[in-house]
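The complex appears here without one of its protein chains, the remainder shown in place.
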Amino acid sequence: MTSPSLLAATANVLRRDLTVAWRRSADVLTPLVFFAIVTSLFPLGVGPEPSLLRTLAPGVLWVAALLSVMLALNRMFANDYADGTLELLALSPHPLSLLVLSKVAAHWVLTGLPLVLISPLLAVQLNLPSEAMGALLLSLLLGTPVLSLIGAVGAALTLGLRGGGVLVSLLVLPLYTPVLIFGAGSVAQAAAGAEIEAYISLLAAFLALTLTFAPWAAAAALRVSLD
Amino acid sequence: MVEIYILIGMHKYASPKTFYPLAGTLIPWLAGATVLLLALGLYLGLFVAPPDYQQGETVRIMFIHVPAAWMSMFVYAVMAAAGAAALVWNVKLMETLASACAPIGASFTLLALITGSLWGKPMWGAWWVWDARLTSELILFFLYIGVMALRASIDDPRRAARAAAILALVGVVNIPVIHFSVEWWNTLHQPASVGRMGKPTIHLSILMPLLTMAVAFTFYFLTAALLRMRNEILEREKHTSWVQELVESRR
C-alpha cells in the first residue's frame, strides 16, 4: 500500500473529523448552546441596565467564547485516542504536527467558526453598539483559532488522564489571557469609537506565532501521551 | 577532545548514583550560606535601610516582595530549561530538577502575591488592585499550579516529567507575551491616581538589601531543590542496589 501524499493525508484527517462530527451534531451544538446560555446569564446576574451591559459586553462575550472553546477541547483527540486512530496517525510517514494542524482546523470549523457566526446575535442581546460588531467578528475570527491551537497542546497533554476535563482548563486558561485581553480590548475600543488596528495586528501576530509553535508542541505532547 | 572529557564528566555527575552523595555534601554548605545571607539581608533591610519618604516603613515589604517575584520567574526559567534538557538529552537528573522546581517556584509566587497584597493595603487602600505586576504574578501562579496538577495526575514518572516539561516550555514562551499583554491592559485601564507598585528610587541603601535577599533566596532555592531531588532519586532508583545498600546501612 502506498501512503497518500502529505496534502491528501491532511485533507483526509480534516474530512474524517468533519464527517464524524456531522454524524454527531449534538457535539457541535453543545458549545454553541453553552455560549448562548453563559452570555444570557450575565444580565440575570448583574441586572438589565443597558449601559452596564454595554460596558460588560466585550468582556462577557470574549470570556464566554473562551470557555466554550475550552469545553470542546477534550473532543479534539479523545475519540481517536480511544479507537487507536491516533496511534496510526503517529506512525504515518508524514509529520505529526501537520496532521495535528488539520485536526485543529477541524476543531475550529466545528466550534470557533459557529461561535463567530452567532456572536452578533448575543452582542445585540447585550446592547453592544453596532459600531463594535465588526471588531467583535474580526477579533473572534482571529482569536478563536489561537484558542483552538493552544487548546490542542492542553488536550494532547491530558489525553487519557483522570479528571482530564478540569485539568485541561487549568493548563490552558492562563495561556489564554493575552488573546482575551486583546480580543475584548479591541471590541471595547471599537465601542468607544477608537482605532483598533493595533489590537487586530497583535491578534494576527498571536495567530501567526501559535500557528508555527502550537502544532509542533501538540505533536510532541501526543507522542508523550501515546508512549 | 576537551568537549568529550567535559561530556564524560557531566555524565558522571548527572548519574543519580554520583549526584546523590554530592548533593548530600553540598546541602549543609548551601544551607549555611542561605542562613548567613538571610541574616545579612534582614539586618540591611530592617536596620540599615531608611524608611522611604513616600512609602514610609512599608518599603521594607519590598525586601521580601521583589526578591520573591524575581525568584518566581527565575525558578520557572530553571524548570523550563531543566525540562528541555530532560526532553532533548534524556537526562533523568534534569527530570528530578524540573520536578523539584515546581513547588518551590509556586511558593515564591505565592509569597510575592501575599506580600504584594500586604503592601497594597496601606498604599492603595485595598488588599487587591489589578496592578500589572501583581496580575502577571497571579497568572504565573496559575501556570505553576497547572504544571503541578499535570504532574500529579500522571502516575508514570517518566511520562509525568516529559508532559510537565512540554507544558513548562509552552509557558516560558508565553510568559513574555502574557507580561506584555497585562502591561498594555493595565496602562489602558489604570486610573492615574493609583500609583504603580515597586519602582522606588533605587538608592544604594535600598538596593543592597534587595540584592542580598535575592542572593539569599537563590541559595535557599538550591538547598530546597537538592533536598527534593534527593527524595525523588531515592524513590525512582529503588530498584538499584546502591539505593538498597544506602537504605539498609541507615538503621
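First chain written, first letter: the chains are A and B, and each begins at residue 1.
Here is the rule we go by: a contact is a pair of C-beta atoms (placed from the backbone, for glycine too) under 8 Å apart; a residue touches a chain by one contact, two chains touch by 3 or more.
Going forward, contacts and distances are computed from a predicted model.
Novice: With one chain of the assembly withheld, which option in "Molybdopterin synthase catalytic subunit", "Heme exporter protein D", "Transport permease protein" or "PTS system N-acetylglucosamine-specific IIA component, Glc family" matches that chain's UniProt protein name?
Specialist: "Heme exporter protein D"
Novice: Need the list of shown chains touched by the one chain that isn't shown.
Specialist: B
Novice: Using the touch definition up top, pick the residue from B:86, B:104 or B:210 that touches the left-out chain.
Specialist: Of the listed residues, the one touching the omitted chain is B:104.
Novice: Hey, which of B:64, B:163 or B:214 is the one touching the hidden chain?
Specialist: B:64
Novice: Among B:39, B:114 or B:188, which residue is in contact with the omitted chain in the full complex?
Specialist: Counting the whole complex, the residue in contact with the absent chain is B:114.
Novice: Extract the touching residues of subunit B with respect to the undisplayed chain.
Specialist: So the residues of subunit B touching the missing chain come out as 46-47, 51, 56-58, 60-61, 64-65, 68, 103-104, 107-108, 110-111, 114-115, 118-119, 121-122, 220, 223-224, 227-228, 230-231, 234-235, 238, 243-244, 247-248, 250.
The criterion applied here is as follows: only the chains that are shown with their structure count from here on.
Novice: Determine the centre-to-centre distance between subunit A and subunit B, using the mean Cα coordinates as centres, and give it in whole Å.
Specialist: The mean C-alpha positions of subunit A and subunit B differ by 32 Å.
Novice: Using the touch definition from the top, list the residues of subunit A that touch subunit B in their complex.
Specialist: It comes out as residues 150, 153, 157-158, 161-163, 167, 170-171, 173-175, 177-178, 181-182, 185, 206, 209, 213, 217, 220-221, 224-225, 227.
Novice: If we count contacts the way the header does, which residues on subunit B are in touch with subunit A in the complex?
Specialist: Those residues of subunit B that touch subunit A are 87, 139, 142-143, 145-146, 149-150, 153-154, 158-159, 162-163, 166-167, 169-171, 173-174, 177-178, 180-182, 184-185, 188.
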